[in-house]
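My structure is below; once you've seen it, I'll send some questions.
Complex shown without one protein chain; remaining protein chains in place.
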Amino acid sequence: MEKNRLEAFSDGVIAIIITIMVLELHVPRTADLAALAGLLPVFLSYVLSFIYVGIYWNNHHHLLHAAGRVSGGILWANLHLLFWLSLFPFATGWMGENHLAPTPTAAYGLILLMAAIAYKILQQAIIAREGRDSVLARAVGGDWKGRLSPLLYLAAVPLAFVNVWLASGIYVLVALLWLVPDRRIEKILENKETP
Amino acid sequence: MEKNRLEAFSDGVIAIIITIMVLELHVPRTADLAALAGLLPVFLSYVLSFIYVGIYWNNHHHLLHAAGRVSGGILWANLHLLFWLSLFPFATGWMGENHLAPTPTAAYGLILLMAAIAYKILQQAIIAREGRDSVLARAVGGDWKGRLSPLLYLAAVPLAFVNVWLASGIYVLVALLWLVPDRRIEKILENKETP
Amino acid sequence: MEKNRLEAFSDGVIAIIITIMVLELHVPRTADLAALAGLLPVFLSYVLSFIYVGIYWNNHHHLLHAAGRVSGGILWANLHLLFWLSLFPFATGWMGENHLAPTPTAAYGLILLMAAIAYKILQQAIIAREGRDSVLARAVGGDWKGRLSPLLYLAAVPLAFVNVWLASGIYVLVALLWLVPDRRIEKILENKETP
Partner (left out) sequence: MEKNRLEAFSDGVIAIIITIMVLELHVPRTADLAALAGLLPVFLSYVLSFIYVGIYWNNHHHLLHAAGRVSGGILWANLHLLFWLSLFPFATGWMGENHLAPTPTAAYGLILLMAAIAYKILQQAIIAREGRDSVLARAVGGDWKGRLSPLLYLAAVPLAFVNVWLASGIYVLVALLWLVPDRRIEKILENKETP
């Protein structure tokens, strides 16, 4: 299994996910500013999800960059991640169109949580193949962001039923945490290249 | 005809198919759990179809990996396969939205059957070009999964009018059979590389 | 301008066009065979358009294969072709949903005509750059299919208002003519490779 076809397929799926999300931003019937104002919650959900998918694309790139050959397990772990990412447009539209009602806001967090777990599984599948001493294994050693994010999502899901602003605030916070790309792997790789 | 452009095009089409299927999961108007519960049949159909398209993408990769140059016949056999795969979102949505009613469940099986036949035709077109002694021809020699699946789909189509759970159970069973990637070609190729 | 990025972009657009066309095959509300029967005209239009887009993708590949570097003119001639191809889903849906009513059937022919003209312009733009003695210039010398098709489309557009079966029969006929891939360029290229 060649890695580059897996990358190309994942890029294609992620590119489609990030773009069809905008279809939830339905063209309003009326032509006034009030129509735009009504779309604001959907728009803001779209911005947040766009950033999340961008983060996943970015980190996915770094992750596969650190992988050598692709096994069947890695392939299905990757499809599993793409499955949860493919639910982002649905979760984004549901949360946005209902103006951050508790259930959709919790559902959004659940999808984020599942995607985070799927990413972790993919990471483990690659490490299992590359070995415990591999660049990747060492790079994710101190992966506090990767450990903290699922816990924050897990907290946000029940919190959505208490206060949706708390839950959505957590989603924004985690996105900001990750906006800085995962330079750890990059750094170790660079160090390796220039010994 | 270069193989890699055929692969890239097929990857693109399959990536779009697997992603637009999720558009059948319409964002509900209401924001409660009952709305999600009503979507469950569509969601489960989506999961099943996602796995099927993933299986096709995976096997398609192995198949083309074993092919050398691409003839006009292979190109059209490939487009023929993509045509039936492109009907998955329709069949998935129809079956899911009607909560596994007999006719849509039978139609889903029919699309699965046609895709399986199209895959077989593509396989034969490649073998016809590569020769009876090629790696691929030997690899598919004991292809019991490839022979059994169409028979099971064929049985499931009329069974859908008797009991939809039997028919859909067959679809799930075949998917599970295939979830293990087609390692035969991989193995023979590896043996060839390390003689 | 590198040719491969133009190819990749065109592949992407064509892959999306061929796949979103299926979205015009709306999932019916009811679950009986009558619902499927009602979709038959849309389905047949989809099959025809799928074949047409497949033909364009195939011939486009051969055309660009014969091109060297890509100029600004070639780039825009290519985008112009993609523009008319992008209207295939609309024309297909309109013709199918109205059960081959005269105006949509004529409109379908008009889009086919415009795409054929756009293909011709792209061909000329490449020949202009490659030179009159190039492989491509010689290959299209006896291009009777490329000359006949626009004339047939041109005849079909007014014929649609007389008899839609005549017009749609012409569309099917031209598709069958082209189903055989453009082997001329292939042959000359092969002869060149094995002198």
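Things to note:
Read from first to last, the chains carry the letters A, B and C; within each, the first residue is number 1.
In this text, a residue touches a chain if its C-beta (ideal position, glycine included) is under 8 Å from a C-beta of that chain, and two chains touch if they have at least 3 such contacts.
Note that the structure is predicted; figures quoted are calculated from it, not measured.
Between the chain not shown and the residues C:Leu48, C:Ala107, C:Ala125 or C:Ile170, the one that touches is C:Ala107.
Although one chain is not drawn, its touching partners on chain C can still be listed: residues 1-2, 5, 8-9, 12-13, 16-17, 20, 23-24, 72, 75-76, 79, 82-83, 86-87, 89-90, 93-94, 97-98, 101-104, 107.
Although one chain is not displayed, its contacts with chain A can still be listed: residues 7-8, 11-12, 14-16, 18-20, 22-23, 25, 27-28, 30-33, 35-36, 47, 50, 54, 57-58, 61, 65, 179-181, 183, 186.
In this section, only the chains that are shown with their structure count from here on.
Each chain gets one centre point, the mean of its Cα atoms, and the points for chain A and chain B are 27 Å apart. Residue positions of chain A in touch with at least two other chains are not found.
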